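Below: one structure, written as structure tokens.
Yeah, one chain of the complex is gone here, protein chain that is, but the others are all in their spots.
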Amino acid sequence: MTLSGELIAFFGLALVAILGGVLLITLTKVVHMVIALVFTFLSIAGIYLLLSAEFVAVVQILIYSGAITIVMLFGIMLTKHQESDEPAKGGWGKITLLLAIAGFAVAVYLGIYNLDIPVQPATLHEENTKQIGIELFSKYVIPFEVMSVLLLVALVGAIVLAKKDDEEGDQS
Amino acid sequence: MDWNTMLSYNWGAMMPEFIILGTAMILSILDLFWPKHFNRRKLAWLALTGIILACLSLISLLSFESVSILSDTFRLDSFAKAFKLLLLFGAGLIILLAESYEPQEGLHEHRGEFYYLFLTALLGAMIMSSSGDLITLFVGLELLSLSSYILVGIRKHDLKSNEASMKYVINGGISTAITLFGMSYLYGVTGSVNLAEMSRTMAALTDGQLQYIMGLAFFMVFVGLSFKIAAAPFHMWAPDVYEGAPTPVVAFLSVISKIAGFVIILRIFLSLFQTASGDVFGALDFLEKNNIYIASLAGLTIIIGNVIALRQQNLKRLFAYSSIAHAGYLLVAVATLGGGYFLMDTVWYYLLAYVLMNIGVFAVIQLLSSQSGSDDISILAGLGKKSPYLAIAFTVFILSLAGIPGTTGFIGKLNIFLGTFITEPGHFVLAGIMIAGTIVSYVYYFGLLVQVFFRPFHSDKVIKIRSGLYTVLIICVIGTIIFGVAPNLAFDFIHDQFGDFTDFISSK
Amino acid sequence: MTGVPLSAYLVLALVLFCIGLYGALTKRNAVIVLISIELMLNAANINLVAFSKLGVTPSITGQVFSLFTITIAAAEAAVGLAILMSLYRNRKTVNVDEMDIMKH
Amino acid sequence: MMENAWLIPIFPLVTFLVLLLSGGRLRERGAYIGIICTLASFILSLLVLMERFKEPTYKITIDWLSIGGTQLKAGFEINQLNALMLVIVSLVSLLVQLYSKGYMKGEERFSTFYAYLGFFTFAMLGLVMAPNLLQLYFFWELVGVGSFLLIGFYYYKQEAKNAAKKAFIMTRIGDVGLLVGIILLFWGTGSFEYGEIFQAVQSGVISNEGLTLIAILIFIGAVGKSGQFPLHSWLPDAMEGPTPVSALIHAATMVAAGVYLVATMFPLFLASSAAMQVVAITGGFTAIFAASIALVQKDVKRVLAYSTVSQLGFMMLALGTAGYVAGVFHLMTHAFFKALLFLAAGSVIHAIHTQDIEKMGGLWGKLNWTGPLFLTGTLAISGFPLLSGFFSKDEILMAAWENGNYLLFALAVITSFLTAFYMFRLFFMIFTGESRSQVKQVKESPSIMLLPMLVLAFLAVISGYVQTPWFGTFLGEWLMEGNETLLGGNSHSEGPVWIMVMAVLVSLAGIFLAYMIYAKKKLPRSWLVQENNEFYRVLDNKYYIDEIYHFTVGYAIKGLSLFLSYIERFIVGGVVSTVTISIEGLGKIGSKLQTGQVQRYGMIAFLGLAVLLVIFAVTGGYLR
Partner (left out) sequence: MNVYLLSLLVFSPLLGIVMVALMPKKEERTIKQFGFFGTLPPLFLSFFLCSQYYSGVALSLFDIKVNWIRFGNLEVYDPKLFTVNFELGLDGLSLIFILLTTIISSLAAIASIYIKQEWKGYYLLFLILEIGMLGVFTAENLILFFIFFEMTLIPAFFLIGRWGFLEREKASYSFLIYNGIGSAVLLVVILILFARTGTTNIAALTQMMTMGGVSLFAPISGSMKYGLCLAFLIAFAVKLPVFPFHSWMVRVHAEAPPSIVMIHAGVLLKIGAYGIIRFGMGIFPEQYKSLAFTVVLFGVLSFLYGAFLALVQTDFKLVLAYSSISHMGIVMMGLGALNEAGIQGAIFQVISHGLIAALLFFLVGVLYERTGTTMLPKLGGLAKSMPVFSGFMLACGMASLGLPGMSGFISEFMVFLGLFKSQPTLAAVGVIGLILTAVYILRAVMLMTFGKTNSLVEKEKWDLKGLEFVPALVLLGLIISVGVYPNLLGGPLQGTIEAMMLALGGR
């Protein structure tokens, strides 16, 4: 495998993504964790770019690195979080979990580590957004519309659940 | 794609969905604009009307050949028709339940939201049952899930309700992730999200590695979806969530959501894995080769559901485990593929039975627990004396759940067994587990009847039954008995209308 | 054109998935749990996008799928947070391991 | 007449039913119904007997039970033996019922007593008339029930209760043997009918060993009913019943049924010499064994009971030594004199209200009728010359001698000595010496009781003359008529004259010895053995047979029962509770896992996935 720029970029991004993930696990402060994950999300966006999915990459940055992370941070702030997140001491549980994850990872890894399908020429990067748009509005109208309902549901749900009720406001 | 192509599609086939969607919209607008003092309970009737209309339009569609819109993102095939009927039927009953729901604290200020979230959830389930496209299925699944997360937590001043929805959302998120991860591999292996295309690709698959990945995907999707049907290993949320959620929502989760789960499992598995090649020579089908896994999970589910149910003192938890067990029974049918002859009618019939008996049971529970403010099984005590008709109705449901002849539950189980035995070698171990589970279930089911008939009652509050709940009880009792005594009413219907579900995969 | 092989993306996705899973199953703070779940969904997205370009028959569908996924993930996060809010209001805690009034 | 013979048992059955249904309202009037019905039976029996002298055997059957193609029959048969038996049974029954009218006077459940007597008589007559083994067995058990009811008549007495139970169970043991024998015989010969069985046996369809086994099994039935060793111990206990019952059942009729059975099945026994041997030895041993116990008993009825056992042993001995006629003959004479003795003893008891001979004495003058009657019976049983017992016992000795088994012969001789001794011991203890009784005013029994005794005494004296060495062997010839080959025996056993002489001497010696000890008191009572002597104690305790049974069979059964109830509780119940506990335990573990920790739930789900995947990876065979 020759060391091409793409490869370097990939390794860099992958490293950052994984590092972000690892930091998520190892850091103790909740806010830090979220920040660490922003890096992951960003580098995933980078990965998307490498995969000629510019639109997705942009969406990723907007939604994940932007919206979701900020919403989460708001969530943390609103819930007056304990500064640090001390993992509960569950020795056996954690070991089992690690074993399970290891087993899972190995099993999947066996399947994919050398899965290299001969690359067929594809022109995904050309007018990527347009391609997506055409696809979305020709084939996937129905899920798209359902998605709108879903977002409405999420909206309503978020309001219903997170809204401070009047009477409760009075009490507090 | 221009407007004309758009119009050329037979949108009439989506009428039921449109009606539900429209009703949901109308409800949400009404809820928004109607004055606060207006009793939102009336919205239930509107919702019910919507469901009935949807049902009627679906019935008018029954005679249609299978319709496919927009490269299978929507399919109205016999499978979809059959299960949407069930979904709408169940949903109608649950709306009636919800109309009568009068918890001692909680729901009133969000009753309006409740109804249209309910309808969107139903919409999600309907989409799941009539799509031949992975993306649409996934979106439908998520619509159902998100709506039910909110429904579970809708009694937001109730600690249990909060906790239940939190647990539900966390587990649901994980399950979604796992499912999606699996789906991504499926997409990778086939390069398509159209089930028909995928099926063709997978059937022609000869590369061992790709088959392996296909297998991985299979397991991930299966385990992910087992969340929806509350089957092992993803069953553990169920008791807690059931306990915390409002009773109509529990009925919804245990019935509609479960039907939807089975629908999507059947959709995906029958479309993809039944014909997928199970080895490099293409001699074996994938499901045929790997049904042992589903079978073991089915067995495990049955055991877990029944055995742990033995220890439950809380009615909702008990029925959570019971519903886990029933998911296990149904998985038996899935694992054995009904022996090749009995799959669809078995699952459909069993789900019909399950709709009737489970909603009936939850109707009784809702009635009793909202009066006593408790979910403990002791609230059943003395019911036989206090209200013999209610007690008899409850007995009918329990007997049906336990699979006693004369009820739908028996015929349903019988059908499942036929599927297990008809093949050679028969799935005797699985059948054995199922039968053992059934016997264990006698203990707790009849324990409830012992409460009803043998124990004295402590409070002699008169039991008031609202008309909605009354209707539910009557429909469920009659259905449970009629379809138990004359199951051919259902069988003939399904065979006449849908034949052997032969239009299941084939795309136009 | 020698690009990054498919397997590399897949392995990356796998690793991220596992990390997300670990986070979701061990972190006490519910927000982190939710965000870990987002990470898992992201991992799936990487798969989808990677297959979309480097899969058997490259097509844009994978990217479309991932767009749906991202949206759903956002909605889910929003709902999850809303639920957390209402829970927090009653319980004053965001620690998932303290949510155990219902068990056995 | 013979075709109407089925009425004979019906009459007593009518008694039973009428008295039972009347429910005690008839009180002592019930006796009349009983007596009249039995009289009818007796008369009919006599007529049948008369007719049978002239005509051949009469048999009629109907289908009773179809088993596949096989038809089992029911009906009746009148041959020589059972015609004779019919008369004996109905006569004794009639006399006992007459007697009971006086004896049971004042009893609260008077009519119940007659009902039971009626039932018993019905069963016994039915037994006698049975044309096949199955029907015989049928009535055989009914007879047992009749006996059970009568022994337990005083239901409130613990001893009566135990005795009734013991009688039923011990005879049941024999019955089971009989049943098995019958069944085996059926499979061997394909029939229950006597005639067909004997023909089949003669034609040799059953192996010799099979025959022996069957014969012995049938004999076990007889052993049970006739109180032969080792199933004898119920008979003395049965004396807890009212005395007339003892006379009827435990002297004259039921206990003789065993002998009757062996006599009826005689051709079968003849076919197996080993079985004959067993019968003879059992009989001989029982005779001397019971006689020795009778020597020391103090209860008048028990002495008589052991005497009965001993006499039945005699009959078995006779049959076992091919003395068919001798056995039947002794059966008949014994029926009369033993019934007489019991009734007389009952009369004594009735007079002084005790059964303990130590508390009697000096009654000769006071009981003017009973004394001589008792003496008649005693003489008859002792084999005093020219009385019935003398002839029949003589026949038995002859038969034993002729058979060539000298040991058995010797046993018989010794037994007849002992018989004479203990019977006269009894007589002297009761009637001579001074009164040891508390009852001062001793009253003779009413005539209703004396009349039956007189009849019996008469018969005890003369009934021997139907078969004597001097006036012809009428009985034997008649019994053998048409059956010589089958019965294989002679109508009369010939033997040296000294046997008869010796028999007379022996019994006289016994009488003399008893006289010296108990009447004249010339010899001290400890002349033979000290009262506290080991030997004496063994005899007094009846060889500890009951105790042995109690400690072996009784304890074994009880132990086994307890052992099995432990199995029931701990193994059968244990398995069940193990299953339930383990299921519940599983549930406990399952619900323990349900910690309420949501991450635990997700983890377990994921663990499930991981396990599935690992297994799939390892076994899937997709990757090489």
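Details
Per-chain numbering from 1; labels A, B, C and D assigned in written order.
Just so we're on the same page, a contact is a pair of C-beta atoms (placed from the backbone, for glycine too) under 8 Å apart; a residue touches a chain by one contact, two chains touch by 3 or more.
Model, not experiment: these values are computed from the prediction.
The chain not shown here is in contact, across the full complex, with B, D. The hidden chain makes contact, of the residues D:L7, D:L39 or D:V145, with D:V145.
Note that of D:V501, D:L560 or D:I581, the residue touching the chain absent from this view is D:L560. Of the options B:W237, B:Y354, B:F417 or B:F457, the residue whose C-beta touches the omitted chain is B:F417. Along chain D, the points of touch with the absent chain fall at residues 20, 23-24, 63-70, 134, 137-142, 145, 152, 155-156, 158, 160-161, 164-165, 168-169, 172-173, 176, 179-180, 183-184, 186-187, 557-558, 560-562, 564-565, 568, 572-573, 575-576. Contact between chain B and the absent chain runs through residues 339, 341-342, 345, 384, 399, 404-406, 410-411, 414-415, 417-426, 431-432, 435-436, 438-439, 442-443, 446, 449-450, 453-454, 486-488, 491-492, 495, 499-500.
We adopt the following convention: only the chains that are shown with their structure count from here on.
As a whole-number value, the distance joining the C-alpha centres of chain A and chain C reads 5 Å. Computed from the mean C-alpha positions, the centre of chain C lies at a distance of 95 Å from the centre of chain D. Shown for chain C are the residues that touch two or more other chains, namely 10, 20-21, 24-26, 33-34, 45, 50, 52, 55-59, 61, 64, 68, 72, 75-76, 79, 82-84, 86, 89, 96-97, 99-104.
For chain A, the set of residues touching two or more other chains reads 97, 101, 104, 107-108, 110-112, 114-115, 140, 143, 147, 150, 153-154, 157, 160-161, 168. Chain B meets chain D in the complex at residues 166-167, 170-171, 174-175, 178, 208-209, 211-212, 215-216, 219-220, 223, 226-227, 232-234, 236-237, 239-240, 279-280, 290, 293, 297, 303-304, 307-312, 440. Across the complex, chain C meets chain A through its residues 1-12, 14-16, 18-23, 25-29, 31-32, 34-36, 38-39, 42, 45-46, 49-50, 52-61, 63-64, 66-68, 70-79, 81-86, 88-89, 94-95, 97. Put simply, chain A touches chain B in their complex at residues 107-108, 110-112, 114-115, 134, 137-143, 146-147, 149-150, 152-154, 156-157, 160-161, 165, 168.
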